[in-house]
Every structure is written in C-alpha cells, then in structure tokens.
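With one protein chain held back, the other chains of the complex are shown just where they sit.
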Amino acid sequence: MHWWLPLKASTFAGPIDGLFIAILIITGIAFVVVEAGLIWFIVRYRRRPGRKAFYTHGNARAEVIWTAIPAVTMVALGVISNHYWVQIKGRNSIPPNAYPIAIHAKQFEWQITYPGPDGRLGTADDFTVRNQLHVPVGQPVVVHLSSEDVIHSFYVPQLRVRQDVVPGMDIKAWFQATVPGDYELACSQLCGMGHYKMRARVTVHTQADFDAWMKQAAQAGTGGTGS
Amino acid sequence: MHTAQPHKHPNYLLIWLYLFLLTVAELGLAFELPISRNMKLILLLFLAVWKALLVALFFMHLKFERWNLRILAIVPLPLAAILILAVITEHIW
Amino acid sequence: MTTAAAPHAAPHAGHAPMGFWRKYIFSTDHKIIGIQFLFVSLFFLLVGGFLAMQIRWQLGFPGRPMPGGGILPETMAPGGVILPEYYIQLVTMHGTFMVFFAIMPLLVGVFANFLIPLKLGAHDMAFPRINMWSFWTAFLAGMIMLAGFFVPDGAARAGWTSYAPLSARPDLSGASYGQMLWCISLVCLGLSSILGSLNYITTVINNRAPGMTWFRMPLSVWALFITAILGLLALPVLSGAAIMLLFDQTIGTHFFDPAAGGQALLWQHLFWFFGHPEVYILILPAMGMVSDIIANGSRKPIFGYHSMVFAIVGIAFLGWMVWGHHMFVSGMNPTLGSTFMVSTLIIAVPSAIKVFNWMGTMWRGNLHFHVPMLNAVGFVAMFVIGGLSGIYMAATPLDMFIHDTYFIVAHIHYVLFGGSLFALFGAITYWYPKMFGRVMSERWGKIHFWLTLLFYNCTFFPMHIYGMGGAMRRIYDPTQYDFLRPYQPLNQFITISAFLLFATQLIFFVNFWWSLFKGKKAEQNPWHDNGLEWTLPSPAPHGNWERVPTVYRGPYEFSSPEVAEDYLPQTRKLPTDREPVLAPVAGA
Partner (left out) sequence: MTHAAVAASAMRPPFPAERGVDVYNKKLGMWVFLGSEVMFFTALIGSYVILRFGAPGPWALPGKVLNIPVTAFNTFLLICSSVSMVKAYAAIANGDQKWLKIWFGLTILCGAGFVAVQAYEYTHLIHHGFLPSGYRDGSELAELAAANPVMYGQAVAGLYGSTFFTMTGFHGFHVTCGVISMLYLYVTRVLPGKYTKDDHAGVEVVGLYWHFVDLVWIILFTIVYLI
C-alpha cells in the first residue's frame, strides 16, 4: 500500500493534487495551532487550589482577527478552486478535439462504445465492448455517460476523474491521460448489490498502440476482448 | 385566559367579495384569450398571490399582529424560494 | 444576603400523585420524556454500533465467516459469511439508525426536552401532551425502521441517502417492503420532529422566567432553539420527499423515474435541502452543550458570548444554502456548483469562531478535568479535525477526486462521532445527576474517555489515508480491486480498532446502568454551576419549581470578582442587582 495519493496519470492530477497539498498546509497549520493550544492550555491552566480563573467576557479585537483570517483564507481558496473547477467541469471546458467514447452503465457493467476508425460516434463502424476502456495517452477524451437503470458513477482514481452517471441525463466528462498503463474504472455510487464488482479495466495506450488496438478491435467487432 | 389584541374587525364580507371576483377573473383567464401564454401565466400568478395575501393579512390577521410574529410567518418563504430557484437553474444552463 | 433567593422546589406542585403508566410511560413531564428518549436512542445507538461491527468484519476479513454470525438467517449470512445484499442493508441501516434514531434524538429529543424548561425556569414545555406524542411517534418510527430486518427481502438497500431511482424501484434494489418501511418510518420521524420542534420554539419564546432575557439564555438553549427551527423547517421537506418516494414504490407515480419524465436529481436536491440543515441539527446542540461544559470546567465566563450566539445563527442560516456541495459530481449545473462551493467555504468561518472562542474560554482558566470537561475538550479536538477535513470536500475540483471515498466516511465520523458523540458522553455525564439523582462513576468515565479517544482515532484516522488512495464507499469486498488490495492490512487494523472501540463503549453502557442503581447519591449542584436547573434537588421533581425563579444575570459568571466562590448562580441576587422589568403578559 502507499500512504499518499495514487499515481498521477492525467492532466487533472496537477491542479487537484496541488489543491490537496495547499489545503493540507492550511488545515495543517490550523490543526497544529488548535491542538497545540489545547494541550498548552490543558497543562498550563490546570486546576490549582486557591487560584481563581481570569475573569473576562471576551476580547473584540482577538475575535475580529480570528474571524477575518479564516474568512480571507476561505474566499481565496474558493477563487482558486473555482478557476480549476471551470477548467475541469465548466460549461465550455471540453476541448473541441476530444476523442469521443460513449459509456452506457447498467447494473452491473460498463458498456463502452468506441467511434471506430472514423473517430465519430453514431456511425456504422461504432463497436461496443464490455468493461474495457481503452484510451490514447496525451489526447483529451470525452466520455458520453448514460445509464440504463440507476445512478452509477464513473471513477478512475489515477486519472482523478469522477462523474455520476444519471439515468435520464446525458452527461459528458473529459480527461487527458498522461501516463500509459493499466488502471481500474470503479463504480463509486451505490447502485445495488453488485455495486462492488462493477469494475472495468482502463488501458491507457500510447497513440501507436491505441491505433493498433483500434484497428484490431474494430475488425473483431466486439473488441476481441475475450471477456 | 385569552386576550386578543383589540382591533377593529375589517369587513370580512367585502374581502370575501374580493376573493370571489378575483377567482372569477382567474377563471376568465384560463380560457382562450388573445394574450401570450407567458402573459397569462404572470397574470394568473399575480392574482393567486393577491388572493393568498388577502387571506393571510385579513383572515389570519397578520395585518394586525406585531412585527415579530409577521417575521415568524415569513421565515420559511425565502427558503422555499431558494430551493425552487436553485433547482430550476438545472434546466436553464 | 449570601444564599440565593432560592425558589422552593415543588415535589408535586399542583399535581395529584399519578400511577406508574401516567408517570413513566405516557408521561407529559418533559424530564420523563427526555429520559424516555435517552433510553430508546441509547438502544438504537447500540443497534447502529452492532451493524457497524458487522460492516467492519466484512471489510477487514471479506468472505470469512463472522464469529457468532451463524445465528443470522440464510438470506443474510449463510454460515456467518455476509452476503452482498445483506452488506448493503447493513450500510444503509447503520447510517439511518445512527443519524435519525441515535444522534438526532440523543441531542434534540433528550436534551432539548430535558434542558429547555429547566434552564429557562419553566414548569414544563408549552404543550406537554404534544410532547408526549412526539416521543411516541419517534418510538413508532424506530420500530418501523427496525421491522425492516424482519420482512421478506430484508431492510432498505439504497444507502441512508436512498438515492432514487435505486430506492424507487424494488426490481432494481431488490428490497421491496424494506424500502417502503424506510419511507414510512421517516415520515413518522418527521412528524415527531415537527411536534417536538414547535414545542421547543414556543417554550423558548414564551415561557422564560422573569429576567431570563434572550441574551441571558445559556448557549445550550440557544443552540437547541436554533436547532428546533432547523428541524421544524427541514424535516417536512424530507417527509414530503419520502412520501413521493413511497408513492413511486407503491402507487406507480413517476417523480423520480426518468423513463416517464421524472428527475433522478430531484430526489437528491430535496434530500440534501433537508440533509444539510440536518447536519447542523446533529452538531449545533452538541456545540451548545459543550460551551456550557467548557465554561464550567474552565471556571471562566464563555469567551465572546454574543459572537457565539451569532455564530450559531450564522451556521444555521448558511446551512440552507450549501446543500449542493453533496452533489458536485452528480451532474448538477457546474455554475450552481461554484455558488455552493463559496457558501460552503464561508460556513467554515462561524465554525472557526466557535473553536477559537472555546480556546479563549480555556485560556487563563482554572481547568477542572471532570469527565464532562474531558469529553468536551475531546469534542473540540476532534471536531477540529472533522471541520478541517470538510474543507477538502468543499473545494470542488478536489471533491471530484475524494467524493464518495473513505475520506468522506472519515470526515462524517469525525464530526458525528468525534463531535456529537463525545459531546453527548460529556452531556449525559454532566446532567445525569439532575436526571436520576445519582452520579456516574468518575473513574470509569475517565477510563472510557481515554480508551475511546485512542481507539476512535485508530479507527477513523486511517480512513483518510484509505480514502486518499481512492477507496470507494459502500464496497462489499474491496479486494475485488487491484489498487485496493494492498490496503487490506490497513483495513484489518481499522477493523480491530473498531472492535475495541465498540467494546469500550460497553464500559459507558455498564457505567450508565450501574450508576442508575448503585451510583453515588448526587448533591443539588455537583458541578458548582450557575444554571437554573441546579437550584432544584437531584433528581428534579415533577413540575420543577413551585414558584418560578427570578434571573439576575447570564449563565457564565464563573470566578466573578464580586463573590468569594468561583461561581455565581443566575438566581442569586446581589445588592447591586435590580429586579427585572416585566412585560405585560399576553393571554396569561
């Protein structure tokens, strides 16, 4: 096991892990201040016979300070987060050259439709594969998510991408893988008793490998997965 | 054990007449008229709110209560508005 | 005049002696109702904990027969091996019981009932009979929920959030009657909460003793009052949504059925519009009671009383505008996501104010570490972790990664267990003398606290790491995934810690029951506190006061230079105090 975030395998990993570390630093400081303060007070001001506590109802200046600091920090954090949020999920965030893949989720499998050699969905050379997601590295990919029955969630930890798949809605999510390799696609929204095994294998190929796979899979028609 | 704030009772029958006439106006609007659908919608909602206000202010005596009870009575309304408006934006983005 | 103008206690003020049934079962006395809630919700706490142990067994040792699991029926755990369908029931019912039938009634049902009239100097609630119905409706709701395990197909299986359409379609979830019972139970619970809340609100507004002005109310009462408003306005939304869900399951409506034009996200919006205020229902009373206990334990006035009150109000108000942060990746309008992110981050500010003011209260105090104080400080220390980990989820891009992982599980348990439950252990110990006339064992209280603190952190802190690794929630068997398999030793560590944590809680239960019969007899004011309830004998008699006490000051005048002792009861009249000016009464 590892004690840290998973492998960074997409362009989202930079901003997301960066935010994680930024928040870790901010909350780390707050955590140390509060816990160390508590321990210090517990030791320093523990009960002693004959002593009376300092009688005060508060201090306006101190309270303004510890209201203002969190407020400013939070607003700054909000502004930074929103910058990346718009890039990741914003209305116009999907790159126009993104490679389209349609994913249809149902209890308890992922049906993944590839555009075939012509690179366009909805044409005759589309073919569908169960539980096998192949994407090229270094190329934005847009997944068109639809669901047959209940809400599922498209989640690949290493790619830092997650999007719920909601029946009755046509949702698009995009990502750009940066490291070739084998990953796992997990359903992360409770979708019934088979939820735990609703997984698919994600293979990030180099462009050449991807083209070769595409050619072979398109001929086989079902992806030739053997699954 | 009960002492209501003494206030002059308004003419309730007059308010009843108002409500009756507004209802008739609403019914008239429901039929085919040479106005746009949105216009009709706004007019109908306006009449409904008017009627609701008449009931709340006079029949429920809100007009004669102290300000803090009136606040108590309208607290849920902004919350209701927040819910409906926020969820409706789902469909217009 | 050194002794207070002590109002005389009324053993049976104006009440004829009553039989057992009227006195203890169908009682209208707010204290008995509070105690009824206490027993019932402690039972559900135990049930919820028991379910959690089964979940932990399965996660730590997937596919291995559970010790003692052989007594479960074949449909749940044949030979003690938990089935996936039973596992989802466990997850669903653990959340449901803990949130709706343990923490919420413990905080609101028990302490709003017990404390509000006692701390405000009222004889009882404004509507004692409605109060009784509130308890019995909640009891009925709990029994209906529990019945879920005994119907064909078992209990509800769609998670405690019951996301539609999974929850709306028995053919997809596999749970037919269980899911319906879930809805019916929550409608009952909603009714119970509304009845309770309207009682609390009316009592706080109308039934305060002379001199008990708004800003002389203890923070616990403030918090319970604001909580009551949240409950009053939030629970009906849940009831409405649960009714729609029930209709979808039974009479064929299509609210959440996308095939007929219904909207799956509508359920989430309605649920979280209720659900986020609910989150504050589960923490605000704890914050209020912790404020009382910390001021007492520090022997100091609370630091910044007014900003504490405004922080409570601020949290409650903002709580209505943040529900969308549960839905960042649900396919919701992303612009709405930005709005919800900002409001969510802002809500950290009043929470920070509260934490710093508690520390300010302890600063230069004379700290008495009795069991309630230990638990209250434990609350602050743990709530900080829970609060800070919330910031990770509030940042939308990061939430995309950690949403629905064990990071969330860690967060919610830091807030609800580390927060609410620690506060509750403190509060139960603190007001136990006034409830039962006996004191809980100090030594076992301390042992329980330290062991809980240790095992609690061993259980829940590693979940942050597990979640950072990408582990999804509600997964029956994590070894299905290659990337989760290396975490199995960590999972086993969590599981063993959880078992020890559960065993530690048994100390509390034994202490509770043992002290009920064998505990040391309590004095009138064992903690040397200022509140009105401590002017009554322990246990407080039926009807509370014969003559309503008069209040001369706020509740936190500890270590006042005006008196020799380090506390100054609210009812004690100093030569400089003036009699309160009384307003004319409306409809006395």
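All chains are identified by letter, namely A, B and C, in their written order; residue positions are counted from 1 within each chain.
We take it that a contact is a pair of C-beta atoms (placed from the backbone, for glycine too) under 8 Å apart; a residue touches a chain by one contact, two chains touch by 3 or more.
In this text the structure is predicted, and so the values were computed from the model without any measurement.
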Partners of the unshown chain among those that are drawn: B, C
From C:Leu166, C:Ile194, C:Ala223 or C:Leu484, residue that would touch the chain that is not displayed: C:Ile194
Touching the absent chain when the full complex is considered, from C:Asp257, C:Asp529 or C:Asp566: C:Asp257
Contacts of chain C with the absent chain, listed as residue ranges: 13-16, 121-124, 126-128, 130, 194, 197-199, 201-202, 205-214, 232-237, 239-241, 243-244, 247-248, 251-255, 257, 260-263, 266, 269-270, 543, 548, 551, 580, 582-588
Sites on chain B contacted by the missing partner chain, in the whole complex: 1-5, 9, 12-13, 15-16, 19-20, 23, 26-27, 29-30, 40-41, 44-45, 47-48, 51-52, 55-56, 58-60, 65-66, 68-69, 72-73, 75-77, 79-80, 83-84, 87-88, 90-91
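Following the convention adopted for this analysis, only the chains that are shown with their structure count from here on.
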Between chain C and chain B, distance of the C-alpha-averaged centres to the nearest whole Å: 38
Rounded Å distance, chain A centre to chain C centre (Cα mean): 31
Geometric centre distance via CA averages, chain B-chain A, whole Å: 46
Chain B, residues touching no fewer than two other chains: 93
For chain C, residues contacting two or more additional chains: 265, 334-335
Complex interface listing, chain C residues touching chain B: 229, 233, 237, 265-266, 269-270, 273, 320-321, 324, 332-336, 586-588
Contacting residues of chain C [partner chain A, same complex]: 84-85, 87-88, 91, 157-159, 163, 165-166, 169, 172-174, 258-259, 262-265, 298-307, 329-331, 334-335, 337-338, 341-342, 345-346, 348-349, 352-353, 355-357, 359-360, 362-369, 377, 380-381, 384-385, 388-389, 391-392, 395-398, 400-401, 403-405, 465, 468-470, 472-478, 480-483, 486-487, 489-490, 558-561, 566
Residues of chain A that touch chain C when the two form their complex: 1-6, 12, 15-16, 19-20, 23, 26-27, 30-31, 34-35, 37-38, 41-42, 45-48, 51-59, 62-63, 66-67, 70-71, 74-75, 77-78, 81-82, 84-86, 88-91, 107, 149-151, 153, 155, 157-158, 160-164, 166-169, 171, 183-184, 186-197, 199
